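Written below as structure tokens is the structure these notes are about.
For this depiction, one protein chain was excluded, whereas all remaining protein chains were kept in their positions.
In this document, chain identifiers A and B correspond to the written order of the chains, with residue numbering beginning at 1 in each.
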Amino acid sequence: MKFPEDLLYTESHEWVRDEGTQVTIGLTDYAQSQLKDIVYVELPEIGAVFKKGDSIGVVESVKTVADLFSPITGKVVDTNFALKDHPQFVNEDPYGKGWILKMEASDREEFKTLLSAKSYQGLLSEES
Amino acid sequence: MVGKKRETGLIQDEPLIFEQGGKGRKGYSLPRWDVEEVEAKSLIPPSLLREDLEGFPQVSEVDVIRHFTRLSQWNYGVDSGVYPLGSCTMKYNPKINEEIARAEGFANIHPYTPEPLTQGVLKLMYDLGLYLSEITGMDQVSLQPAAGAHGELTGMLMIKKCLEGRGERRTKVLVPDTAHGTNCSTSTIASFQMIGIRSNEKGVIPPEQVAQKMDEEVAAIMVTNPNTLGLFEEHLKEISEIVHQKGGFVYCDGANLNALMGIVKLGDLGVDVVHINLHKTFSTPHGGGGPGSGPVAIKKELAPYLPIPVIEKDGETYRLNENRPHSIGKVRAYYGNFGVLIKAYAYLITMGPEGLKKVSEMAVLNANYLMKRLKGYYHLPYERTCMHECVFTDHFQEKYHVSTLDIAKRLIDYGYHPPTIYFPLVVKGALMIEPTETESKESLDQFIETMITIAQEAEENPDLLRMAPQKVKVRRLDEVLAARRPKLRWRPSASPSLHGGEE
Partner (left out) sequence: MRYFTRYIPHTEEDVKEMLDTIGVGKLEDLFKVIPEKDRLSSLLHLPPPLSERDLIEHLRYLQSPVYTCFLGAGAYYHFIPAVVPHLISRSEFYTAYTPYQPEISQGTLQAIFEYQTLMCQLTGMEVSNASMYDGASSLAEAVLMASRITKKRKVLLSEAIHPEYRQVIQTYLDPDREPIILIPYEKEGGRTDEEILLSRLDEEVSAVVVQNPNFFGVIEDLPKLIERVHQAGSLVIVGFSEAIAYGILAPPGSMGADIVAGEGQSLGIPLSYGGPYLGIFATRERFVRNMPGRLVGETVDLEGQRGFVLTLATREQHIRRERATSNICTNEGLCALMATIFLSCLGKEGLKELAVMNLSKAEYAKKIASRIHGCKLNFNAPTFNEFVLKIEGEPERILEQMREEKILGGLSLKRFYPELSQHLLVTVTEMVKKEEIDRWAEILAKSIA
């Protein structure tokens, strides 16, 4: 299982890549392994505004549904349309091709509440 | 598109009805033409007429008979063997009830036939309502809902309207973690917010939690009794008192009523509304997905809100009363799934009070017998006397990398329909088994032997489970493909790709 060091993580298994003006968000390797084959990703509208913790999308496998929670407060500026025809990218390459959306953060202070790769891994071993 | 042809004697391959037949083949016989045939376009503007029924089948009667007969042979029903689906009560469907429902004087009666001509039919429905009230310990019944979930919606809308009548607008509903999915989705449709209740380590709802979460914002608690773990909710009376004290209602999902008839009345335990699944407890057939019927029984406080029309008895006359100003309205057109109601009625009056009690006693006996004999081979999360169903898990088989799914699929190879799997959600890898009272000791023993054999196979030859089923029409199906590339209908085009074309 992979946990890239350059990313930040949430307790609800999202990852965040800080790109300066915007962030890219996706689901962690752990999350995709739990969901198994992903069949559909419900993406938010571009331009939609969310608060940290809001549900911003839904990821479906055959027999489960999981919410995607916004790790930050901000506005959606891009979504990964490729996931419409290739939802399996989230399974195959969760940190690369399987990225889900990009947001503009409105409060960078919030980043301090996100977890480092090490803390996230620690959380996972606690849970199991 | 078809691979190796799978035919083994009685299991014949059979294409879609659209993929056979031929131009001009007919399978019907219409009544004689005794009036002049009009040309549609002489009466109706051509822009409102269709050109063709494109793609419709053109087959002979023999084609139709063979087609559906072959399809039926790929299926498994209660008449085929043990069907131990938990929470579904797959009991035997009496044949005389089928015959009675087909009688002309029931099957060919239009719902708007005037009341003087439908007194017998109205009496049947009225009496059925009385009997269902008696069995559940409630005051009145509506036979309108077409299924259990429909009954839930009806019940919750009545509760809502009653509260509004009191000038209250409560927004929450308490739902335990063992609830059927329909309880949750019904709450949403009725515009309530769901608040979860956690079952305790004994598998039942703890009254302390209800006391904690109950307030004047909560309209009702939705319980199932016995619950989906097959356990009797032993604190229900106390819980009802807690809810009633703060002005709320107790809704009971009656899907598991098969355990309680003649033993205890839900109305005596504080339940205000309960829906009954006639296609479960009252032996009407499941039909491959329906039709069912979900009458809802209530305490008299909710009577003004019953859907219309209400069947009333005035002396010796029965009538349909629509003049009920506080009713929630209608939840379907006409009066109910009458064709299903007849069967439940016939079942009820065949069994009588002693028979119904015996139904519940034997249902509970069968489930406990199964539980005792399978214990040790499969993990039992709650070691207590169960009611009409019991829940095991795949915990013992985990070490062989065999899951509940594999166990279920292997049962198919042995000629059984699997139990309910992965429900209730509170139990990981749940295997919910409900034998029902119509299974004899021998058929139970055979089923038990098979389950024990499968447990041994899990240990000695787990591939047999993981590759199962191997002996029926199809092997395990690719549900991921079906969800990623939904193909929900046949189309006459022919592209050669695996998923787009037909052979």
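Going forward, contacts are C-beta pairs under 8 Å (C-beta built on N, C-alpha and C of every residue); 3 or more make two chains touch, one makes a residue touch a chain.
On a predicted model such as this, the values are computed, not experimentally measured, just so you know.
Only one residue from B:Asp79, B:Glu312 or B:Glu449 touches the chain missing from this view: B:Asp79. The chain omitted from view is touched by exactly one of B:Tyr251, B:Phe338, B:Tyr377 or B:Phe447, namely B:Phe338. In the full complex, the hidden chain is touched by chain A at residues 39-40, 42, 60, 62-65.
By definition in this document, only the chains that are shown with their structure count from here on.
Centres computed as Cα averages put chain A at a distance of 38 Å from chain B. Note for the complex: chain B touches chain A at residues 422, 479-480, 483-484. Taken together, the chain A residues at the contact with chain B in this complex read 37, 39-40, 60-63, 87-88.
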